[in-house]
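Could you have a look at this structure, given as structure tokens, before my questions?
For this view, one protein chain was removed and the others were kept in their places.
By letter and in written order, the chains are A, B and C; residue numbering begins at 1 in each of them.
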Amino acid sequence: MQLEVRNINTFYGLSHILFDVSLDVDQGEVVVLLGRNGAGKTTTMRSIMGLTPPKSGRVIFKGKDVTGLAPFRVARLGMGFVPEDRRIFPDLTVHANLEVGHKGSGGKTNKWNYDRIYGFFPRLDELSNRRGGTLSGGEQQMLTIARTLIGDPDLILLDEPSEGLAPIVVKMLGGFIDTMKREGVTILLSEQNVKFALKHSDRAYIVDNGHIKYQGSVAELEKDEDIKKRYLAV
Amino acid sequence: MTIQLFIFMLVNGLSHGMLLFIIASGLTLVFGVLRVINFAHGSLYMIGAFLAYSLSTLLTTGTLQSFLLSLLLVPPAVALVGFVLEVLLFRRVYREEHLLQLLLTYALVLILDDVVRVIWGGDPRNVARPEIFAGSVDLFGMALPTYNVFVLLVGPVIALGMWLLLYRTRSGNLIRAAVWYPETLGALGVNVSWVMTSTFMLGCWLAGVGGVLMASLANIDLGIGMEKIIESFAVVVIGGLGSIGGALLGSLIIGVGITVLQLPFGRWALVFPYAVMALVLILRPWGLFGKPER
Amino acid sequence: MVNNRNEYSSTKRNWIAGIIVTAGLFLLPFILTNFGKTGEYWIWVTTEMIIMGLFAMSLNLILGFGGMVSFGHAAFFGVGAYTVALLMKKAGVSLFFALAAAPVVAGLAAAVIGWFCVRLIGLYFAILTLAFSQLLYMIVFQWYTFTGGDDGIHGIPRPEFLGPLNYYLLCLVLFIICFLIMRMLVNSSFGLTIRTIRENLERAKFIGLNVRRFQWLNFIIAGSFAGLAGGLLTELNRFSQTEFLHWSKSAEPILGSLVGGMYSLLGPAIGSAVLIFMKIFLQQLHKGLVEIWAIILGLVLLVVVLFAPGGLVGIYEKAFKKS
Partner (left out) sequence: MPEAILKIEGLSKSFEGSQVFNDVNFAIPEGELSSIIGPNGAGKTTLFNLITGYHVPDKGKILFRGTNIAGMQPFHIVGLGIARAFQRTNIFPRMTVLENVLTTVISARKGNLSLFAPFRNHDKDHERAYEILENVGLADMASRESGTLAHGNQKRLDIAVALALEPKMLLLDEPTAGMSPEERWHTVELVKGLWEKLKITMLFIEHDMDIVFGISQKVRVLCYKTILAEGTPKEISSNQQVIEAYLGEEV
């Protein structure tokens, strides 16, 4: 297993958000967390990344216990986090945004260099001298993924990437996810757009009120009308 | 008032403005990244000035070597004090509310100012100018103090240096990124605490540079920290919190304003920074170069 | 940050403690007069504590209850001080009229300054209050012919019947009256409104509150009480000086509020008294200690900020809640 999450409990101040959440992500998989707004998807991702460390439980990444580690250390171990609200540094150019995400090769050769990234997202190449703050929503989404990708992560946490994007851009995004998967990047996705999520994932977890309510392959979930109706309002 | 006297005052005002810029830019830089208004910034500047004084008593005072040596050694020493303060204290309050942050820095003012008094005493001191700056230069038939002209020129050099650092280096990118989303920066593998510590140290280094320059510009005493922090406040408010360009403009307005207005108004000119500060806050609270927060 | 569920707790325990303390405060000077010069000195000190306590409580109306951090509250303290000084020294007005005028004039000053300040929030509000108070300070400092500049105004007359003991009692009675008025204020609909605004300023607008208007009114009320405190201190010292308007004077009630606890009414007064007492105590303990008073005060402040942001009252409440 590349990522093992074992019984984590996470709090915001006094309010208990995650209850004994456990999940696994295997090398090369695309796994999706489904659930409505406020169910605990983002908190799960933040807990894994160390941004909101869990009070109890463990997060094991590539065999290493990373619970309670500072986010930048987790990132340097090869985990990438793409936040829901994108967080493009508005004063920096597109290229400078990428530079921030670039960790330097540190001995090993980078799989993702600027040329490959720009080849992958040609639109960003055209915009490379524009300030991040002036990009459209879809362009920002590309940049935020590119910025994480250039740090050469083995696992990317993608938090609600389709939110607020036009259908055509969502479609393009799906293409990127498929390509990243082909390149061997493991992806943990969180989504509200069930149709989109199921189309691009191998396995799914359903989070509700901070509990994992369901887990299984996408094919199984597709057939389970009861679960879909109960938790996903589909 | 003759035109010559006016130019004389103007040059004087500009050199004071540039000195103020060096100090205020440190304050605004620290605010931009750390979101803390550091009241103790003036005290750090004062420590720089007194360190320059002490160093000059150890060396042959009035020589260029001694001046350059203190310019080389004192600012890093102040930055080191900043390092200790950031790691031990500031770090703990970034998530707290404004009031507690301000009180923390105010507590530091009380402590640092008193430490300076205990170590150096309350008498005014000054450091002899290195001899090549001791004289005056002729400009439009007027004798302008060379040292003031020198300070006037250091300002733009520092401004250019800051601009290059912030806009042409990776470190600068990291600092400007940390202004917006420190957390995201961390998730990208950047040690944000270190970015913050370094920024704070850079701010303190600037205060130290200001202190060294000030020590040879005029008398230094226990009041200079307070005087400059209030002026820097005015500068930062005028320019917009966190804006370096704004700090440059604000410094020139305050520096020139105080100096030039002294001719017709005497000591009443000291009211100027407060009046401008109040006026800007009333008319355009986010400053001339800043942006409204919503 | 601070649990203030017991913000206005008026439990039996607090009532009993209050009555005992009040009685003690009334008896104190009669005991102290038996100790000659030392006793007189301590009467003077406690009078100052009471006055500075009133000043801190006045600030706390905007700071703790209103959630507005003002760095310029000394402006109104100073205006009150100079009102008393000028009226008594230059216009020959009697003490009681001068003391009545102090809060009125300070309130007017607060109305003018506050009108601008309440348009801003947070840090910007804080800086504007600072700017205004320093502006006022500079004016008083420079206007030699009217205010005496940095010499201040000395030799303010004192009615004969007001010896140290009687003046102490006058201040204590005024303090208690002011306390009761402020207590009514924070428990009134107005007080609830102010607290509502503190809790969530944006939302408060959407329950139909003209936020600025209430903040302005609160600012004026706080300024008036500060003016009275300034007037009382001027009469105690029998002089008025520019220091009364200086920003460092604005810091005193903030420190008192922080040490005492700013989510209670009396906390700031207790905090101020503790700080004054500590300073004098250290002075008695060793002369060298008062030389580094600022360092000690700074360290106390650091400890409070880092470890006990609820102040003394916060510690007291926690202790009782746990038991």
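Convention: a contact is a pair of C-beta atoms (placed from the backbone, for glycine too) under 8 Å apart; a residue touches a chain by one contact, two chains touch by 3 or more.
Because the structure is a prediction, the values reported are computed rather than measured.
Chemist: For the chain that was dropped from the view, give me its touching partners among the shown chains.
Modeler: The chain that is not shown is in contact with A, C.
Chemist: Write down which of C:13, C:154, C:203 or C:318 is the residue touching the left-out chain.
Modeler: C:203
Chemist: On subunit C, what residues meet the omitted chain?
Modeler: Listed in rising order, the touching residues are 4-5, 181, 184-185, 187-193, 195-196, 199-200, 202-211, 214, 217.
Chemist: Take the complete complex as the reference. Which residues in subunit A touch the chain that isn't displayed?
Modeler: So the residues of subunit A touching the unseen chain are 14-15, 36-39, 137, 163-164, 167, 195, 208-209, 230-231, 233-234.
To be clear about the criterion, only the chains that are shown with their structure count from here on.
Chemist: Graph of touching chains, which shape: line, ring, star, complete, other?
Modeler: Looks like a simple chain-to-chain line, open at both ends.
Chemist: Return the chain whose centre of C-alpha atoms lies at maximal distance from the corresponding centre of subunit C.
Modeler: Looking at centroid distances, A is the chain farthest away.
Chemist: Could you grab the centroid distance between subunit B and subunit C? Build each centroid from C-alpha atoms only and quote it in angstrom.
Modeler: That gives a centre separation of 33 Å.
Chemist: Per the centroid of Cα atoms for each chain, what is the distance between subunit A and subunit C, given in Å?
Modeler: So the centroids are 53 Å from each other.
Chemist: Counting only Cα atoms for the centres, state how far subunit A is from subunit B in Å.
Modeler: 43
Chemist: Tell me, which parts of subunit C touch subunit B in their complex?
Modeler: Per the stated touch rule, the residues are 1, 63, 69, 116, 119-120, 122-124, 126-128, 130-132, 134-135, 138-139, 142, 247, 251, 254-255, 258, 291-295, 297-299, 301-302, 305-306, 309.
Chemist: Okay, in this complex, where on subunit A does subunit B touch?
Modeler: The touching residues are 49, 51, 70-72, 75-76, 80-81, 83, 87, 89-92, 96-97, 99-101, 103, 147-148, 151.
Chemist: Applying the document's contact rule, which stretches of subunit B touch subunit C when the two form their complex?
Modeler: 37, 89, 92-93, 96-100, 102-104, 106-111, 113-115, 118, 230, 233-234, 237, 241, 267-268, 270-271, 274-275, 277-278, 281-282, 285
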